[in-house]
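What follows is a single structure, and I will ask about it in a moment.
The complex appears here without one of its protein chains, the remainder shown in place.
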Amino acid sequence: MPNEYIFDYSAVLIAAVLAFGTIFLLLFLSGLLAPRQPSRAKGTVYECGMLPIGSYWSQYHVRYYLFAILFMIFDVEIVFLFPWAVVLKELGSFAFNEMLVFVSILLVGLLYAWKKGVLEWK
Amino acid sequence: MLGLIKGMIITWKSNWRKPVTVQYPDESLPLAPGYFGFPGLIYDHEVDEPFCVGCQVCARYCPTDAIFVTMKDNPKFKEGTSKRRKIVDSFELNISRCISCNICVEVCNFDAIEMTDTFEAAGYHPDVVAGIPALIEMSEKQRKGVLARPLKETR
Amino acid sequence: MPAWIDAAIRVAIMLFFVFNIVMVLIYMERKVLAHIQQRLGPMRTGFHGILQSPADAIKLMVKEDLAPSSADKWVFRSAPYLVFVPIFMMFVAIPFSSSVVIRHLDMGLFYLVAFSSLSIVGMLMAGWGSDNKYALLGGVRAAAQLISYELPLGISILGVALLTQSLRLGDIASAQYPLPFIFAQPLGFVIFITASLAEMSRTPFDIPVAESELVGGPLVEYSGMRWAVFFLAEYANLVATSAIAVLIFLGGWSWPFYALEGVGWLMQILAVAWFFTKVFALIFVVFWLRGTLPRLRIDQLMTFAWKLLIPFSFVNLLLTAAAVIYGTAILALVWVATACLGYTVYAYARSR
Partner (left out) sequence: MALDRLQTVDMTINMGPQHPSTHGVFRMVLRVDGERILDCEPYIGYLHRGFEKLSENENYHTVLIHLDRTDYLAGFCNEMAYIIALEKLLGVVPSERAEYIRVIMCELNRIASHMMFYGALGADAGALTPFLYAFRERERLQGLFEAVSGARMMFFYFRAGGVRIDLPDGFIRECRRVLDAVKFGIDECDKLLTNNEVFISRTKGIGAISAAAAIDYGCSGPILRACGVKEDVRRSEPYSIYDRLDFDIPVAYSGDTYDRYVVRMEEMRQSIRIVEQCLDQIPDGPFMGKVPRFIRPEPGEVYVRTENPRGDYGIYLISRGGDYPYRVKLRSPCFCNLMALREMLKDCYIADSVMVLGSLDIVLGEVDR
């Protein structure tokens, strides 16, 4: 079993390395072929032809953060749901009821966030 | 969802219609009968000289100052072959400034200038000023049959 | 042959395939959009412009690679890698037929969900590293949108895992021989397609790159080959996602004909051809949608994900689980739920 596991997942590593290498090669080739004549005007950022007003380095509104937190919770839940889904038939109604409780706790959380207006973009 | 599906049906239908694109340099749409390209100088074949006498009215009225005209004594008048006392010496139309507005044609007292179909004046040369020969050629081309076109079938 | 050489050859072939199919797709998109708009599309390079994509690739290759002088150089330069590599890694687990595949991973479905969400980091880095306000807005939008749609995407897939009791994509495809899962999981299919449209940032969810206000979003400062890598990733993602949709909802290579499962060459070629017919049909629908729909706004998009898709995907999950435990008749309720979803969208738009 471990052998098979390594056989399967070593391909993942190889794919990552090869894809990375190909992109590197492409960019390297482009670096050789493409002209390079930097100038000050080319180095400015695009802001509709005007010089940028103020810095882009500004604080961003917290509502993105709240969505990210909500996402974390649900994503972790999905991690639990995958193994559950595969073996549900074997475990039977017991597992179903357990998961019902688990999901409803999270859904109550979602409802709470909804009620609190986190899901609104006022 | 209904509006969305309706829109999908519209785009699906027009997917199968004939494209309206005309691949411009290869083929071009027919021009309308009275199309305004750039003005050209009309040639008087009877006396073998242009109608223009170089009176500079068009240059004066031109809103973009695209026309530059000078006048000279007509040698053919001395010979007696022409009734024009003066004749155009040089007539320069700056094609890159001309806005094809037809004003020069309207103000001309001698009916010496007309709008032609020529509108493709771009080329690989910086010389965008059309002189008398070019302007006469434009007008001659215009007179060869293109004038009597019927109203085009727009698509 | 050692396993790693076998894998390397397969991966190399897959890379070659991905690069080529992306070119085909770019050409196809331009042609489809053109004909939807009664235009001709590219016509000059080769017969009916068929060489347009290679020409574009060469052009991008020899184009100057600009970066803003104030940009965060490392973040800016490494973002394309982080977008393309995870998307390509999805292809490791996607089978094109029962044996044309890099590896049949036993956790294939989970693997795909995991890697499909990784490219968010790249988009965020592109937006953050460009030192550009449009790019920043686009990057943050991309992050918000992609994480929100990650959830309905993952949960809608779970329904299929419940029905097959397996995460191997090959098994899932084979399990759909008499009846593909789109009939058992209509709600899952609708949610999956919607969410994956958002994951791919395609119309009507192309908000991160919204060219009418953000002028290209995170990609606004990229040029030349570096920009082309993003483009490559976008279309590779389109192929991958459509392939997943075909595999888990539209019956893969088997439905509706004979289950093309044999090991013979002919059978394999037929299976791959049939599989890609479906994939291209699905991609055509995506292009068709792009030709028809306007773009949503970011708040509507988030509301749509959190208030409609996530609850409905849980409904789908629980109904499917109940069907697995208590009998398949419950799956009829999924159809009712699908109708409810459609009606909710309709009623919401009317109520405004």
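What to note about this one:
So that you can tell them apart, the chains are marked A, B and C in the order they are listed, and the count of residues begins at 1 in each.
Heads up, the rule we're going with is that a residue touches a chain if its C-beta (ideal position, glycine included) is under 8 Å from a C-beta of that chain, and two chains touch if they have at least 3 such contacts.
Just so you know, these numbers come straight off a predicted model, no measurement behind them.
The absent chain, not drawn in this view, touches the displayed chains A, B, C throughout the complex. Touching the chain that is not shown, out of C:L296, C:L319 or C:V334: C:L296 (per the contact rule at the top).
Screening C:V215, C:V285, C:A322 or C:A337 for touch with the missing chain picks out C:V215. Touching residues on subunit C toward the chain that is not drawn are 33, 36-39, 133-134, 137, 141, 203-204, 206-207, 210-215, 290-300, 345-346, 348-349, 352. On the side of subunit B, touch with the chain left out of the figure occurs at residues 1-4, 6-7, 9-11, 14, 20, 31-36, 61, 63, 99-103, 106, 115, 150-155.
The chain not displayed touches subunit A at residues 47-50, 52-54, 56, 58-64, 116-117, 121-122.
By definition in this document, only the chains that are shown with their structure count from here on.
With each centre defined as the average position of its C-alpha atoms, the distance from subunit A to subunit C rounds to 14 Å. Here the spacing of subunit A and subunit B, counted between their Cα centres, is 61 Å. With centres set at the average Cα position, the gap from subunit B to subunit C is 54 Å. Across the complex, subunit A is touched by residues 3-4, 7-8, 10-12, 14-15, 60-71, 80-81, 84-85, 88-89, 91-92, 102-106, 109-111, 113, 130-136, 140, 143-144, 147-148, 150-151, 154-155, 158, 161-162, 165-167, 215, 220-221, 224-226, 228-229, 298-299, 302-303, 306-307, 310-311, 314, 317-318, 321-322, 324-326 of subunit C. Subunit B contributes residues 1-4, 7-8, 10-12, 14-21, 23 to its touches with subunit C in the complex. Every residue of subunit C that touches subunit B in the complex is listed here, in rising order: 32, 34-40, 43, 288-289, 291-293, 342, 345-346, 349.
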